[in-house]
Every structure is written in C-alpha cells, then in structure tokens.
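The other protein chains are all here in position, but one chain of the complex has been omitted.
Then we have subunit A:
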C-alpha cells in the first residue's frame, strides 16, 4: 500500500485502504454501492491527516487548489 505523507497516519490509512479496496472490488464494481462500511475508518484516517496537513502548512494550499477543481456532476457532463 502507498505510504501516507504523515508516518503517524500510516496504520489507520492502511486499515482504511484495505477496507476501501474490499468494498470497491467486491461491492461497488458489482453495482452495490449503497452501504459505505469504510466511513468510520475514513473518519479516523481523516482526523489524523487533517492534523498533519495543518502542522505541515499544507492545508491552506490544499483548500485553494481544491476550490479551483470543485465541480458538480452536471458540469462534468458538459465537458
């Protein structure tokens, strides 16, 4: 699995990644996307990562970059 930019988040990231891959390959790909059983793990991972991004000063830059790429499905279709 790929590493997190914050080593302290690696453990929870690996748990989340494993959960996601299982959900994606066994459920989403087969058309069953209703339940998101990885949500609790993603919350834990995100909490760890958000703290690390703030400490590294990446959060502001990230928000600015994301503002430019947020688009709705409708906009996507028009492309």
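Assorted remarks:
Operating definition for what follows: a residue touches a chain if its C-beta (ideal position, glycine included) is under 8 Å from a C-beta of that chain, and two chains touch if they have at least 3 such contacts; residues count from 1.
The rule is simple: contacts and distances are computed from a predicted model.
Of "Actin-like protein arp9 (SWI/SNF complex component arp9)", "PRELI/MSF1 domain-containing protein", "phosphatidylinositol N-acetylglucosaminyltransferase" or "Postreplication repair E3 ubiquitin-protein ligase RAD18", only "PRELI/MSF1 domain-containing protein" is the UniProt protein name of the chain excluded from the display.
Within the complete assembly, residues 1-6, 9, 13, 16-17, 20-22, 24-25, 28-29, 31, 33, 36, 42, 45, 49, 58, 60-62, 64-66, 69, 73, 76, 79 of subunit A touch the chain that is not shown.
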